[in-house]
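Complex shown without one protein chain; remaining protein chains in place.
Order as written gives the chain letters A and B; numbering starts at 1 within each chain.
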Amino acid sequence: MGNSAAILRVCNLTVQFQMAKDTVHAVNGIDFELNNGETLGIVGESGSGKSVTIKSIMRLLPTIPAGAIFYNDEDLLKLSEDRMRDIRGKEISMIFQNPMTAFNPVLPIGKQIAESIEFHEDVTAQERRFRVFELLSEVGISNPEYRALQYPHEFSGGMLQRAMIASSLICSPKIVLADEPTTGLDVTIQAQIIRLIKQIKETRQMSLIWITHDLSLLAGLADRIAVMYGGRIVEQANVDALYERPLHPYTQGILASIPTLSTDRSSLLFSIPGLPPNPMALPQGCAFCERCKEAMPICGDRVPALKESKNNHLVACWKYESECGGNE
Amino acid sequence: MNNLFEIRDLSVLFQIKNGFLKRPQSLRAVHNVSFDIKRKSVVGLVGESGSGKTTTGKAILRLIEPTKGRLLLNGKDIMHKDYDIKKLRKENQIIFQDPLSSLNPQKTILQSLETPMIIHGVGSDGQQRREVIQETLESVGLRGEILNRYPHEFSGGQLQRICIARTLVLKPSFIVCDEAIASLDVSIQSQIINLFKKLQDGYNLTYLFISHNIAVLKYLCDEIGVMYLGEIVEFAPTERLFANAQHPYTKALLSVIPEPNPAGERAKETGQELKGEIPSPINPPPGCAFSTRCPYVFDRCKVEAPQTTTYDQQHRVACHLIAQD
Partner (left out) sequence: MADGTDGFAVKLWRSRSGRAGIILCSLIVLAAFCAPLITLYNPLEMGVGTRLSGPSGQHPMGTDEYGRDIMTRILYGARISIVAGVGAVLIASFVGVNTGMVAGYFGGALDSVLMRIMDAIISFPATLMAIVVIAIIGTNSLSSILAIAIVNIPTFARLTRANVLSEISKGYVEANRALGFSHTRIMYQEILPNVLSTLFVQITVSIANAIMLESALSFLGLGNPPPAPSWGSMLSTGKDYMLYAPTYAIFPGLSLTVLIVGLYLLGDGLRDVFDSRQSGGR
C-alpha cells in the first residue's frame, strides 16, 4: 500500500447546482483522503455524487465548490485558474468514461496525446513524438508510429480507452482519477484494461481513485473503498473489511442483491425496495431512511455523521451511534 | 410438443452501403445459429459486442428479417408468407434496454398501454381495457395514478416496469428481454430481476434473456448459449455450463467475471485475460471466428470452421479441440 501519508485530502466538500427552479444537491459535505500509492474506490449509483466529486478535484465544474481539497498542502479550490492548469494533466490527471466522446474526432490521436506535453513541458517536437510512441507501446497499442496518426473513429473501444490512459499518463502525474473507465467496454476487454491500469500504477508508483457503480469490479482493484449515497459518504473501509463485514444497510443491501456465480437460483434475490434519492429533493434526515428496513425515528430527522466504528472502518448510520466513540 | 421455438441455421447478413459506386460490404451479424427454446423455460444468450445476440433476439421475432434459416414457432414456419404476423407480434414480445426511449414522449402512460390493446382487440371496450391495465400495473408493482403522466416524469426502474406492463397487457406467451436491466441502477436491477421471475409463473411465460452479464444469466436461465461473432460457440444447461465449460471462449469469459470477493479476486491468476480485440463482423476471420484470440489455437482452426458437436446430452460445443476427442 506504500507510504501512508495522505497525498490528497478532501474536507467538507459541498457542491450544489442551480437549475431553473430547483437546486441540485450533488455533494453534501464529504471528507476523505487518498493515501500515497493506494487505490481508493468510490462506488455509488446515479445521483450519489461520485462523478461530481471527482470533477471537483480537477476543478472541471462551472462553479467552485465549497470546502477544501488539499493536494500537498495546497487547497485546490483556492488556487488561481493558471496554477490549476499547471496541475491538471501534470500532477493530477483524469481518465474519462467514454473515450469516444472525450477525444476530438477531427484530430489524430497522437497529436491529442502530445497536447499535454506541449502545454506543460518545454521539449522539442521530436522528443514529444518519441514520448508519445513510447507511451502508446506501454499501454499496449502495437505499431504506435502508425496508430498515432489515426483518428479516434479508427480505434475500437478498448484501444481508444488505452489511448485515453496514455494521454492521462504522458506527464507522469502523481494522482490519476478514473471515472468509470471500463463502463461500456466488453468484459474481456475490461479485464485487459484493468490489468493494464494495475500494472501502470505499480510501475509508476501513482495513487489512483477509481469511480464506478460496480462493486464487484473494485474487489480485485481497490485498497480502500468509499460508498456514496445521496451525495454523502455512508461507509468507508479497507476492501476486505467492506466485503466481509459491511456495516451500512445500503452497502449490505447492494452486496446481497448482486447475483454472483454462487447465488441460489431457487429463491428470489435480495432487493432494496424503493428508488434512489432525487438530488433535487433530498430528505431531511438520512438519505437512505425510506428504503432502510432498520430505520429508526431519528433517521428521518437528522443526518448521521461519518464516524469510525472499528479499525479504519467508518460508517454514517444511527445504528452504530452508541458503538462509535466521539472522535476528531 | 415441448419446444416453443425451433431455430435452425439462422443467419442475418447486413449490407453496408459504401457510397454510390462502390460495392456494399456484408456484415455477418448472425451465422448459422441453431437452438431450441422449450416452453416455460428461460434461455439465455451471452456475448460481447459483435456477438449477434441482440440481432438473434430480434430476428426470431422477425423484427429484423433473417437472411436465411428456419424458424418454427409451435411447429409452424413463421417465415412463410401466409403466416399471421400480427398474431406473432401479439403473442411474442420484446423489452429493450432503454425504457425511456422505448416510450413515445408525447403519449401518456395510459395511451402507451391501451393502444396495443386496441390494435389487437384485447378487451371489448374502454372499461374492460382499463381493468386489465390496472391488474397488470399491480402485478408489476406500479399504481394506477401513473396513467395520466408522461414518460419523462419517471425513473429508469419505473419506466422498465411500464414497458413490461405494456407487453403483458397483450397476454404474450414469449418475451425477449434484450439487455433489459443493463441501463438500470444496481439497487434497482435486483428488483426487476425478481419481477421477471415472479411474472414467469404468474403469466406462464417463456423468456429469451439476452445479456452481457453472465452472473445474471446464471441466476435466471435454464439453458445458456454463448455467442461470439455471430455464432453460438457453446450451448448447455446452466449448471453444466458453469461446472464444465468446454469452449475456450466460455472459459475465458467465466474467468474474467469480477466477483465481490477480494480474497478470491486476488487469488485469480493474472495474465489469464484474453489478448487481442474482437474481430470486425465485416471481416470475420477465416476458419474459426475465435482463432485470432484462442490460447489453444492450432492450424486447423485458422482454416476450417468447427462444426457443432454434442459434448454431452444437451451440451453442444463448436470447437475443433472437442470434436477431436
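Worth pointing out:
As a working rule, contacts are C-beta pairs under 8 Å (C-beta built on N, C-alpha and C of every residue); 3 or more make two chains touch, one makes a residue touch a chain.
Quick caveat: nothing in here was measured; it's all calculated off a predicted structure.
Set against the missing chain, the residues B:7, B:59, B:103 or B:147 yield one that touches it, B:103.
Of the listed residues B:83, B:150 or B:203, the one in contact with the hidden chain in the full complex is B:150. Checked against the hidden chain, the listed residues B:7, B:30, B:45 or B:61 yield one contact partner: B:61.
Annotation: of B:116, B:264 or B:279, B:116 touches the absent chain (contact as defined above). Residue positions on chain B in contact with the hidden chain: 61, 63, 85-86, 89-90, 93-94, 96, 98, 101-107, 115-116, 119-120, 150, 152-153, 163, 166-167, 170, in rising order.
The criterion applied here is as follows: only the chains that are shown with their structure count from here on.
Centroid to centroid, with C-alpha atoms defining each point, chain A and chain B lie 32 Å apart.
On chain A, the positions that touch chain B within their shared complex are 45-46, 156-159, 186-192, 195, 213-217, 219-221, 239-240, 243, 250, 253-255, 257-261, 263, 265, 268-273, 275-276, 291.
Residues 48-49, 155, 157-158, 185-191, 193-194, 197-198, 212, 214-216, 218-220, 238, 242, 252-254, 256-266, 268, 270-271, 273-275, 277-278 of chain B are the ones that touch chain A when the two sit in their complex.
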